[in-house]
Structures are given as structure tokens and as C-alpha cells.
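Input: one structure, supplied below.
Removed: one protein chain of the complex. Kept in place: all other protein chains.
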Amino acid sequence: MKIRVTVLPKSSVLDPQGVATAEAIKHLGWAQPGRVRIGKVIEIEAPEGRPDDDKLHAICRDLLSNPVIEDYTVEFPA
Amino acid sequence: MKIRVTVLPKSSVLDPQGVATAEAIKHLGWAQPGRVRIGKVIEIEAPEGRPDDDKLHAICRDLLSNPVIEDYTVEFPA
Amino acid sequence: MKDPTITPELIAKHGITPDEYARIQGILGRDPNFTELGIFSVMWSEHCSYKNSRPELKKFPTSGPRILVKAGEENAGVLDVGDGWAVAFKIESHNHPSAVEPFQGAATGVGGIIRDIFTMGARPIFLLDSLRFGPIEAGAPGAAANRHLLAGVVSGIAHYGNCIGLPTVGGETWFDETYAGNPLVNVFCLGVLRHDQIARGAARGSGNPVFYVGAETGRDGLAGAAFASRELTEESREDRPAVQVGDPFREKLLLEACLELLASGCVAGIQDMGAAGLTCSTCETASRGGSGIDVDLDLVPKRETGMTPYEILLSESQERMLVIVHRGQEDRVREIFEKWDLPHACIGQVTDDGLMRIRVGTRVVAEIPAADLTDQAPVYHREAAEWTPPQDLDISTVPMVDLTAALPRLLAHPTLTGKRWIWEQYDHMVRNGAVVGPGSDAAVFYARECGKFLAASVDGNGLISRLDPREGGRRCVAEAARNLACAGAVPLGATDNLNFGNPHKPEIFRQLRDSVEGMAEACRAFDTPVTGGNVSLYNESPAGPIDPTPVVAMVGVIEDEAHITRQGFRGPGDSVWLLGERAAGLDASQFLLILHGRKEGRPPQTDLGTEVSLHQAVRDAIRDGLVRSAHDCAEGGIAVALAECCLSGEGLVGVEIFLPDDERRDDESLFHEAPGRVLVTVDPADEEAFHDLATLCRLPVRKLGTTGGSELVIHLRTQTWRWPVEALFPAWDGALGKLMGTVAEPLAAH
Partner (left out) sequence: MKFAVLRFPGSNCDQDCLRTLQDTFGATAEPVWHKETSVDGYDVIILPGGFSFGDYLRCGAIARYSPVMAAVREAATRGTPVLGICNGFQILCESGLLPGALVRNRGLHFICRQVHLRLENTASPFTRAGQVGQVLRLPIAHGEGCYLADEETLDQLESEGRVAFRYCAPDGSLTPGANPNGSLRHIAGILNGPGNVLGLMPHPERACEERLGSTDGRFVFASLLESALAAVS
């Protein structure tokens, strides 16, 4: 199976890279991208299936994201 | 509406971050994460709706990703 | 999977000519199979075989009392610096990969040259970079693309160098339309070692195990060597797989592991897997060792499944080394690799049959006489076009411009402007050695390992080389040597990077030949043997070949720390002297190019005899404690050089200058680029001693004025120009940052 963890900066945290990217998008001729935020996506192959939820969330909370500045979401794409 | 662009390294391309992260996950006690790949996710707010497909893909191809080493996918989450 | 059958088309696709193919058949006594064809194609590419340039390279002086390892013998030359210590240094280009993927292209270029140095057993201690891009000013054609390349290349070099902990302490950066679509990225690395630590890239001792260590092999960078030896066409932008991704973290572990391994005495031979990866490293070590080598590809650590022998052998995955180990030491070696968490495997052994034998399990997939593969590589004596020397510039065709406005414009031009935006992205302070970092003529690095102060500078001038290749060759060597002299250093040796177009064109080959002859002549004059270098040909974009751009990096030592000298004015009240006064026209000057858009004229010729005594005089004056600051007059002429002195010191310092009447037009007097001139400041109390010393050396010397005040003031005849230094500073220091804004971080980078 596949696990996809998406990590995005908390909305309270400013994201200069996102701001710069929004600007760049405008330069490319799309006037209204609105707010752009940049995060990480971690794709885990998990050939032997996923660990139990506690372990999985521990990994997301303590390693893959930093709760001080980021939120994460977990998906299991087909 | 919201546009989410996910950019991942091409599968033939080395992903040092992914390798290091897989190792770290094992240290956290999950033995079999399998291959881990790390990419970027770009969330675009697009308050006025999205540009036409050509423009959108131009932006993804020329700015948000580097086709030489990365592939991108576009989603429109509700 | 089934190998394709060998057809003339397939042979041509591998860049192998019919003659070369016949030569291959001769060596093998049969037709090569697909894998062998691939091996020959990379080993006989320009990048690995220098088949088009070798006869020219022989013209460089390569020997001298300090040479411990000669050019071409190993991955890098080694020079004695005294007290049992030596330096290994080399410059490498990564032009084509950087054009396709600036961040990774530049990053892996850094990784490659660092491996060349620690392969020699040396501890790498600093880097220099020499860069060329198309125009980036607002409105310039392709400015956005060129900025993207600059941003990507600089962050790529920063990424790799900063992460591995090597300071980039100097370099040079030029902008010209000739490099649009074909940027130049040349990186220099220097390492230190004791004489008895020199490692060899030879496979010796039949039966000795051959270890593979480092990153797993993947399909990335497939056949990059062949790639680097072809012209950049629209397709090569599609040439995806030829770009590699670097892992500076892995390389840092590899570096530490290899130095620990070499210190352990277990190593019989060591070779990095650079261009042509496993192929090149196996056959070169065997060929150097006069031995054979037998390798089983099944044992090679791989990142991907289903790789063919062809792919494994030609892959250019980064951060890999081949290590030949003394029999019996295997466990010791494994222990060290494990400590550093590095993938490793014993993949074969040294044999005595002179063959490079590649197996998959028991099946032999390639068998080639190793020595023939390297020594029998074709050598071409290309045809050179006739040279028609350029006309002298007719100054009457050059409209006079407002010189008060001209200086700030020149100082704000990307080529002449301060490069802080670039070098602040490099951790130039790590290793606590950058005594003189970026921002002065030469960098001075304190090598704590051996307690030596090493100076280094990298220089090239494509404009002059375009107009007069031979002079261009002399000029870049002379400028590098002059930069060292201004820092107080004695030059010891040089390494060169030859960036040219397609040598099959007689015009281009002439440029290559003349440039090399000019450089060789100058290296002899300064007694600085060439310890090695790199050739990058086929630098052509759809718009045509680049201007010939030979680049030289020179290394020197400063015996006494007290003699380290910088270019910036030290403060008010010092008298300013010009050593090596000389008049010239605006031929081949940046002034003529930047303000009039003209690449014209006959460059003022370098007089090597005068240069040598000039440099000696500067050093003597420094040793006698007479010099407060010294700056080489180069691009932009004396006006720009004076401005740099005012702006690049600890604080801003003004100066009042009285230029001699050289019976030239004002613009010529202020901005001509005659070589062999150095601006020196002297404590008034020492003026007489300084003057005596200069005249003793039979050098034209003249007092120009005194530092102080808040303006740069230049008097010439009845004319006076005034520039408040406060106003010049932002133009010079901030221009690049303004141009680059914050779009500078290409998203793909992180």
C-alpha cells in the first residue's frame, strides 16, 4: 500500500517561499493565484502494510512534521 | 477554489532526502517503510477560479517543477 | 532484455566514427557487443580521452622542482609547499549539465571536483568558482532565463559546498550574450596532504579485492561523459537522464571514510567514479597498474531493479568510489565503511591478464584489454584556420560619453559590480581559514593542517580571448599571477579550464591552439607549471559557439602572515602609487563593450618580462613593509580599480587622483585595460623607500595622489571628475541583489 503525508506550514506561520512563488506566478501571467503555501509531501511505499495508527501518527508528529510550525495530514491513495 | 500541485522526484532520480528519512523512520521503530520519496506540495488558493489548462500546466512545468528531474500532478480538492 | 544489434546508425549514435570503429575491431579482434560499444564510446569521448586537445595540452609546462604528481598522472596534480606538506588542486567544468538543470548541474560539479581531490589522499580545504552567464539586466534578451540559471547555479554550488563544509572563498563571474543558453560553471578545489599521504589510482597486486563504496548505482546521469562532449541542441534540453542529483551529505561521509581508510594503510589504489562511472574507474586503475581487473556487476549496489550491464557501466550516479584493498584487510575496510553508514561491496579483484573483464555472475559481458582502451584512444590533430589579427580600434568612431555618468554605470554592470549577492550565499568562513575571503584580488586561506597561508585566484577574459586568443591566454595567467602578487604571495602552480566551442570547426580549433600557447608561454614566464586541468568543448548554443574562454586558477604561498595584503584602501592619508604605468586605447575593454556594445580592437599585449618584474616588485615592497594595500588594474581600467579600492575596504575611503597626461582621449585614459598595472598605497613616511625600490626594478612608477575625503576625485589635464563614495557604494554593492530580487531561489531546488 501507499501512505502519503502532506505537511503544510500552520496558517499562522508566514511562508516567504509561498509569497515569492505567488509573485512568480503573477509574472507568468496569472493575475489571481491568491494565497500560495508551500509544504512537503512524503510518500511512503509501505510494502508490508502500515503500522498501527499510534505509531504512524507518532512518526508524522515527531519526525515528518514540526508541530510548532506545521500541520500534517495522512492519506492512503489507492 | 483550491489547486494543489504535488511535485515528486522522477522515480529514476536519486532522492537523498527520501533515503535519509526512510532510515530515520526505521530508527523510530517501524521496520518496513519501504521506499520513501519526498516532494513539494504547492497549495494555491485561486479565489477567482483557475486559469485555463495550458496556462496552469505552463506554470507547473516552468515554475513549480523542473521536468528534468521531477514529475507533477494537479488536483482540485473540494 | 535483448541487446540491440550493432548497426552503423547505433555506432554513429554513440559518437563513434567509422575509423574509430575499425580501431575498436582491431583492438578486440572482433566486433564489440552493445555493452563494449558503450564502454568505448564514453572512454573515447573528448571528456575522458581528450582526443581533440591532447596534442595541445602537451604544450603546457608540467614539471618543476615542486611537482610531486604531474598533470595527467592521476586525478589531480600535487605540489610541494614545504615542511613535508603538499597541495592537490584542480579545476573542473560542469557547463552542459548546468545548462539543463542549473541547481543539480552545478552541485554535482562541485561534488565531482571534491572527489578528485580527496582521491589523491588530500583533505579538501577550499573552493573557487568561475562562472559565465548571458545578460541579466532588465530588458536584455533572455534576461529572465539567464537569471534563473545564475540563481540555480549559485544556490547549487552553495548547497553542495556549504553542506559538505568547504568554503568557497573566491571566484569570478561574467555576463555576456555569448554565454546565453550555454553558461560556464567551472569549480576549483584545493586540498592539503603530507608527501607520504599521496594516494594512487592504480590497481596493483593481482588478487587484491576491488571494493565499491558509496551511493547505489541508478540510471541517473546515464552517459553524461558522452553528453558533455556534444553540442547543446534543442533536443539535449530533452536529454533528461543525463542530469544527476547530488547528495553532499553522502559525499561528506564518503570523504571522511576515504581519508580514514587511506590513513589505515589498507588501500592499494583508489579512484573516484566520475565521468563514465564504473567503466572509467575500472579500466583506468587497471591501465595505470599495468594489470587487469575482473568485476561482477551482480555485486554492485544498485538503486533500481532490472538495470542492464550497459546501464550499470555507464551510469554516472554520484558519490561513488572504487577502492583496491590489500588482500587480508577486507574486514578492516568494511568496518570503516560501516562506521560511516556507507553502502559497499567487494565487486571483484585485480588480475594479471591485462584485461578489463566485466561479468554478470559467471557470464562475461565485456572483455577489453584495459591498456588499449585508454592508450589506444584516437588522437586528432585538428585543422586550424588562418588567423587575421584584429584591427586597432579607431577611436574617432567611438562617440564621447559623459564619464561622470559612465563610472557608476560600469560599477553597476553585472560583470564589474560587487559580487556579494553571490558569495554571501556561500559559507566562505567554515574551517576558520578565510583570512582574506571573497572581495579582494586573491583569496588567502590559512591551512591549519600545515600552518601555511595559501593564496588563490581564478581568472579568464572571454572578450580578449575572442579578439586575440593568444593574448587572452597570456592575459588570464598574468592576471591570476598579479592577483596573487597583490596579496603578497609567490605563485607555485596553476590549473586550467579550456571552455571552447566545437573543435571540428577550424576557427574554433585555432582559438584552442592559440589560447593554450599563450597560457603555456605565460606559465613558463611565471615559473608556474600546470598541474592539471579540464577541457570543455562543444560549448555551443543554437546561437553559435561561445567566445573562447580559457580560465586559469593559480595557487601561491605567503611565507609570513604579516605580509598578507588586501585591495581596499586602509584609511585617509596614504599616498597612492601606480606601478607599471602604461597607456593604451579602449580596444577590447569592458568600457567599449558595456557603454558602446562593441567587441572590437586589438587587445593591449601583455609583456611577460615586465609582468614578472612588476609582480616581484610588488612582493618585495610588501615584504619590506612598505605597502598598505595593493590592487590589480583589470576590467574597467584604472577608474574602476580606484573605485574598488575606495569601496572594498573596511570602511568607505575617498581619494584624490592626478592622472598623467598620456596624450589620449579622456575615456581612454580612465578606462583602457592595459595589463601590468598595480595600484599601491604607501604610508607617506615610506614613499622614498618605495620609490627607490620601484626604480631599482626598472618599473615605471608614479605617485597619483592621496587617500582621504568622501569623494573619488580624478584630475586629468584641465578636467576634474568627482564621485561621492557614498553614492558609488550602493551602485557597486547592491546592483546584483537588486537585479536578482527574491525570485533567486528556484523552487525545484528544495
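A, B and C are the chain letters, set down in written order, and residue numbers restart from 1 in every chain.
In the analysis below, contacts are C-beta pairs under 8 Å (C-beta built on N, C-alpha and C of every residue); 3 or more make two chains touch, one makes a residue touch a chain.
Treat the numbers as computed from the prediction; the structure is a model and nothing was measured.
Novice: Going by the touch rule at the top, give the shown chains the omitted chain contacts.
Specialist: Those shown chains that the absent chain touches are A, B, C.
Novice: Out of C:A12, C:M429 or C:A543, which residue would touch the omitted chain in the full complex?
Specialist: C:M429
Novice: Among C:R66, C:H148, C:R200 or C:K252, exactly one should touch the missing chain; which is it?
Specialist: Of the candidates C:R66, C:H148, C:R200 or C:K252, C:K252 is in touch with the missing chain.
Novice: Touching the missing chain, which residues of subunit C?
Specialist: On the side of subunit C, residues 155, 158, 162-165, 247-250, 252-253, 340-341, 423-432, 434-435, 446, 448, 561, 742, 744-745 touch the unshown chain.
Novice: Could you pull out which residues of subunit A are in touch with the chain that's been left out?
Specialist: 12-13, 16-17, 20, 40, 63-64, 66, 68-69
Novice: Please identify, in ascending order, the residues of subunit B that touch the omitted chain?
Specialist: 16-17, 20-21, 23-24, 27-28, 38
As a convention for this text, only the chains that are shown with their structure count from here on.
Novice: Can you compute the centre-to-centre distance for subunit A and subunit B, using the mean CA position of each chain? Integer Å is fine.
Specialist: Going by mean C-alpha positions, subunit A sits 9 Å from subunit B.
Novice: Could you tell me the distance, in whole angstrom, between the mean C-alpha positions of subunit A and subunit C?
Specialist: About 40 Å, centre to centre.
Novice: How many angstrom lie between the centres of subunit B and subunit C, each centre taken as the mean Cα position?
Specialist: 35
Novice: Listing for subunit B: what residues touch at least two other chains?
Specialist: Those would be 40, 42, 63-64.
Novice: Can you list every residue of subunit C that touches 2 or more other chains, as numbers and ranges?
Specialist: In subunit C, residues 747 touch at least two other chains, as defined above.
Novice: Over in the complex, which subunit C residues touch subunit B? Could you list them?
Specialist: Going by the criterion above, the answer is residues 100-101, 103-104, 215, 218-220, 240-241, 243-245, 247, 249-250, 303-304, 317-318, 746-748, 750.
Novice: Can you name the residues of subunit B that touch subunit A in the complex?
Specialist: 6, 8, 18, 21, 24-25, 28-30, 32-48, 51, 55-56, 58-59, 62-64
Novice: Where on subunit B is subunit C touching in the complex?
Specialist: 7, 9-10, 12-16, 20, 40, 42, 63-70
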